[in-house]
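Note that this complex is displayed minus one protein chain, with the remaining chains in position.
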Amino acid sequence: MYHKPYVILGILAFLALLAMPYWVTAGNIKYEDIHKELAKPKGVNCVENVKWMAANHMELLNKWREMAVRQGIRITHTETGTYNVSLTECWKCHDYNHFCKKCHEFMDVRPVCWECHYNPGMPFKTVHFK
Amino acid sequence: MISRRKFLVLVTASAATIATGKALSFGEKRTESELSKYKWAMVIDVDKCTKCVLDIMKKEGIDDIEKVRPPCIKACDLANNVPQSDKYYYSFIRFYMVKETEDAKPLVFPVMCQECEHPACVEVCLTKASYKREDGIIVIDLHRCIGCRYCMIACPYNARRFLWEPPEEHLKVVNPEAPIRKHGVVMKCEFCDWKIDKERSEGKEPKPVCVEVCPHKALVFGNLKDPNSEVSKIIKTSKVLTLRAYLGTNPKVKYKLWGD
Amino acid sequence: MGVEVPKIDFKKIDGSSPGYYAICAIWLIICLIGVYAYIQQWIHGEQLTGLNNQVPWGFGIAAVCYYIGASAGSLIVSALSGLFEKEEFKIFSRSAAFFAAAMIVAAMGAIFTDIGNPENSVNFLIHFNPTSIFSWNAFLYSSYFVVCCVYLLAQFEEKKFLTRCIAVFAVAWAILVHSGTGGIIGFIYSNDFYHSSLTVPLFIISAVASGLGLLIPTYILTFKWTKREYDPDLLWTLTKIMGAMVILLIYCFIVEGFEKGYMPASHEAFLRMITSPETPVVYVYWFGQLGLMFLALAIMLSPFRRKDWAMFTAGILVAIAVFCERYVLIVPGLSYPYEIFPGYEVVKPFHIVPYYPSWTEWAIVLALLAGAYLAYCIGIKIFALLPEKAVKIEEVKEK
Amino acid sequence: MSEVPEKLEIKQRFPLWKKWLKPITEKDYKPGFYSYFALPKQVNSDFFKMPFGDVVREPLEKDWKLPENWKEIVLKEMKDTMRKNRGFKLFMDICVRCGACADKCHYYLGTGDPKNMPVLRAETVRTVYRYHFTPFGKIFGEWAGARPLTEDVIKEWYYYLYQCSLCRRCSLFCPYGIDTAEVVWWMRRVLSRIGINQRFMCISIEASSRTGNHLGLYAGGMAGSIEQALEELKDITGFELHTYINKKGADALFVAPSADYFATPHWYVLLGYLLLFNELEEKYGITITWSTYASEGGNFGTFHSYEAAQLLNSKIYKEAERLGVKFIIGGECGHMWRDKHQFINTMNNPPKHEEWRRFWEDPDLGQISAGLKGINLGEFISGEHGWIHILELVAALIEHKKIEIDKSRNDHWRATYHDPCNVARGMGMFEEPRYVLRNVMNHFYEMPEHTIKEKTYCCAAGGGMLADELMELRMRGVMPRMMALRYVVKKFGVNIMLTPCAIDKAQFPHAVEYWKIPVEIGGPMEMVGNALVLTAFGEKPEDRKYDLRGTPIREE
Partner (left out) sequence: MTFMYIFYVLPYVAFAIFVVGTIYRILEWAKCAVPLKIPTTAGQQPAFKFVRRTWIDKIDSPSNKFWAFVRMLFEVFLFRSLFRNTKYYVEKAGKNADTRWLWLFAILFHYSLLIIVIRHLRFFTNPTPKFVSLLEYLDGVVGVAIVPPLLMSSVIALVALAFLWGRRIFLAKERCISLPSDHLILGFMAVILVSGMLMRYIVKIDLSYVKMFALSIITFHPPSPDVLNHLHWLFLIHFTFVCITIAYLPFSKVMHFAGVWFSPTRNMPNDNRMRRHVNPWDPNPEVPILARTGIVIDGMVFKTKKLDWDTYYEMYKDQLDEIAEKNYTLKPEL
């Protein structure tokens, strides 16, 4: 084999690149069954069936956004009941910090909602208007 | 030969682009909705406002009319998450004191978004973020607003506010129902649409916050399409003033000047 | 398959001297300062600008108009050869078209940095609003950029007929784009200062003036520093066009000034604007806009007018004056409050809000200009934009 | 009058992969595009013996009289080549067929034959490599772009590997640096193992290995030729000049391509060398000698194989050692400088004699003559190599104002400069010749940017393609260069193209005639010779009446 040091260095660099998930986290990758760790929601039903919601809640929120802002519909009826078309509706059943945020952090998802909207994780006092 | 093919490709590509653009921009469907039954309007009794504001100025010893904060402004700021900043005037309602001559009796006009029937701001909005709902309210869709401020230029009443600063720095209490917003978007009075929509669907008589809190009942809110509503009656019976009527914007906020 | 020797040969510049790198470095540094300013603005909001709720448009939008103007102006210069068969101007056609493309990018950058929520800016493509002139412009600008690029490509490929066609189309498009920009301001009926149909043609005239104002000094320096032979007569022709445009501009100002001064609704405000030093507009108006234009005219009429330095100075003066004009077009109309209560004499609060551009606005606007020039400097190095010799073409002697 | 040769028509064809996988046979050979096979007297001689070279072969015959086990030999040699040359193995593996090289090859541009695209030229080899050396190739066959080695493949190889001038222009544009010339060179070596050799290059290789130079010139002939040159110089300058040959103890050995000894326009370059050497000797006492043993700078072996190249260039260091010179100056030649720059000191042991060693400890020409102090060869050469290009030397002499130049003597020439491909891409000498030309003449013009410096187009006669039977190929391949030349001729009224390459000087006079371009061909040293004022002999700038071609310099 010729140019041994270079070749070995190259192979090591190649392996190092492949091991990227380990060294960017300093070897700290933990397997987590996220579904066991999330806080249990208070209610029985969600807006739609639970499995659909798990995959499509962002779509629902997008839809709700259009409904509330552009069509002025603030109350909606689904198979499981009647709901306010508002983000605040979620907090009725779900704990923000231990449900929404936890899962979003696990998935490294950054919802854009909180750039403009309040969530219970924010350090504000709230006021309610009837 | 190649050049002709290139040319064809170019033409097709540009045609496709235009077609897609068209499909995107004109493809929005309009359906008859609940909202078309309404046309929200507001009548403001200027005499009552004048009295209230002048009283507060006198009682609190305020000279500058911009610093006056009657209950309507306070409630509005709180309900709509309007930041309180020293640098900029963000409140949706702004008071103007006008006199016909220097020594005449002053009149105080609260000016907020006039909810024009032919709104200049909606005409100019690049993204249809500002748009007129079927019930006549001009709403800013913050999810679309790009913060170009063209609407502020076009607005004849200077009724729009731009968030120059990050709002969360200037908020202490938050109403979760209304958006907090972020810096770089435009906001204005929307007749507390989040409130009236909900109240409407619950079957209540909807009222914006300012109308609710006004101790003098100077503000009257209602549906113009309903001939029996209070606003319709006032407009029919008394003379009301429309600001800058000559522009043809036809606002739905009217000022009642000569009290009965 | 004989080789056709074009009469004008375009060539890349060598671009390896320390001077070249120094110039690029200067532009780059200005750009980086602008990037820093923009990041600050991104984080802290537009409170860093001098704008407020009464004057929501200022320097940034003036720069948008200016850059688009410069772009349209240089595209028209570029098309002189194709459009009017002025073969002697073909030497400018490529670089001016490239400059136009760079400037339109700067203009779009100025819009992008001026708007508060650029993250959403794709929306103007998704939700096109046909009633908004600005919305049309968003399409016009991007399509204009594409037109510039196609025009450049056609020139690079030396397709004569195609170049000609695109030149005609591009000029029409440039005029359309610039009319659109004029319309942004001119069609605002709620503001007596803005509302004027004259704004549209005025914009086009000042576009040509500012485009030439930037191009003439740029060419003089480029040809000097790349040691290219050039013919001052050609530049003088451009300067003459610029002079004509300046005279037209002054004429338009006078007409518009009379109109604004004549209208009862605005005459008080207009007089206050041009006489009272409450806001900096009065200086910008007298010294910046009119003063510099007359000075430039004086230089263009003076006996030294054919000298390089005279054309250079005149160009720079006109370029600055046109920017001042854009500023005067936008700011005073907002500084003076609208008459919301017609029929009432006294209105409180009545604020004349002076507007001073802040350092971030200066930094961003200058960075965009620097960016356009950086693109130009790099462009002439990697593309064959500049003529080998900037002289009137003569037949090459057959030997 | 048409500017284009009438019979030339470039037809581009683009068959799909399945079609081009089928090898062509001798029936598809087109006259003007294939070379003759070497004769036994060339490849079976005492001084140059190649395997199976004792058979007379004919390309157009069906039976190529290959040795019985030719297939095993070829495969074994390919395997051996991969072990011996990483480049070859790598270039078999990593080509992605992006097509960046396709329209860079002058032969492809001139012929439109798809297999003349560098990518497909190499693919003719790669397909066989895939079939015999990779698992996928064997399993999937033609779907993996693989084909077995057959006699027809050998015929296709011979056709296309000998339509490459090894100019390396494709290598410049390849994102992985794939050098098709390298593939071609090593494949020619593989072919030579089964007795397939091209005649033209083998004539020269054999001559050079027997007599010292490609032309087979004997010592006396060479000396006589130089003497004749000196006579001619006496007519032109009026001075009695001299030069050394085989002189022991000279300061430097000068090696030129052998064509310089009597071909035109090479001849004028030879006159230029002689003028410079005399001026240097008179002024600074530096002695430069020629050698009859190392009388060839060019190396046709570099077109054939590593071994052949080594056989030819091994003589020069030996001669330097024998003569005891301090360094070696190389003349104007293209592939010679690929050989001298990149090959010679790897293929041979550099000289180790005392004078050489002492000079290279501090390689300043001030060591030889105080007047030349400041010209330090150590800035880019060491004693492990010891070669300097004549134009580098002239550039340094001009820069340090060691020779006097009268530019106006070249005013009747309007020149352009052609970069020989090997000097450009195998050495990187771009600025020195331009520096020299700008300093010795007033009218110097560059050809279009895409055809000069590293992007230079080949003259289409290098790499063994100078054979007369390849005339059609040569005239087509030279098309891009001729277009560029015609451009400057029309634009600047250029009347001479200068090129420091012997093969260029042999090819271009035919090419400009074929392409009907009214231009002369020459070498930069001719211009140097014209402009050089022999101050040491007392010459005044205005004294010279005729240039080296014997035409009057100034119109009376």
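Order as written gives the chain letters A, B, C and D; numbering starts at 1 within each chain.
In this text, a contact is a pair of C-beta atoms (placed from the backbone, for glycine too) under 8 Å apart; a residue touches a chain by one contact, two chains touch by 3 or more.
Here the structure is a predicted model, which is why all the values come from computation and not from measurement.
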| item | value |
| --- | --- |
| Per the touch definition above, residue among D:176, D:445 or D:546 touching the missing chain | D:176 |
| Selected from D:39, D:73, D:496 or D:512 as touching the chain missing from the view | D:73 |
| Sites on chain A contacted by the missing partner chain, in the whole complex | 1-4, 7, 10-11, 14-15, 18, 20-22, 24-25, 28-35, 51, 54-56, 58-59, 62, 103, 105-108, 110, 112 |
| Sites on chain C contacted by the missing partner chain, in the whole complex | 1-4, 16, 119-123, 126, 156-158, 382-383 |
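Convention: only the chains that are shown with their structure count from here on.
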| item | value |
| --- | --- |
| B-C against C-D, pair bridged by the larger set of C-beta contacts | B-C |
| Averaged-CA centre spacing for the pair chain B and chain A, given as whole angstrom | 34 |
| Whole-Å gap separating chain B and chain D, where each centre is the average of the chain's CA atoms | 82 |
| Contact set on chain B toward chain C in their complex | 3, 10, 21, 24-25, 64-66, 87-90, 96-102, 107, 109, 111, 120, 122-129, 143-150, 152-158, 160-166, 182-186, 243-244, 246-247, 249 |
| List of chain C residues in touch with chain D within their complex | 1-3, 5, 9, 11-12, 384, 396-399 |
| Partner chain A, residues of chain B touching it in the complex | 33-35, 78-79, 131, 133-135, 139, 141-143, 168, 171-177, 179-182, 185, 193-195, 197-198, 201-202, 209 |
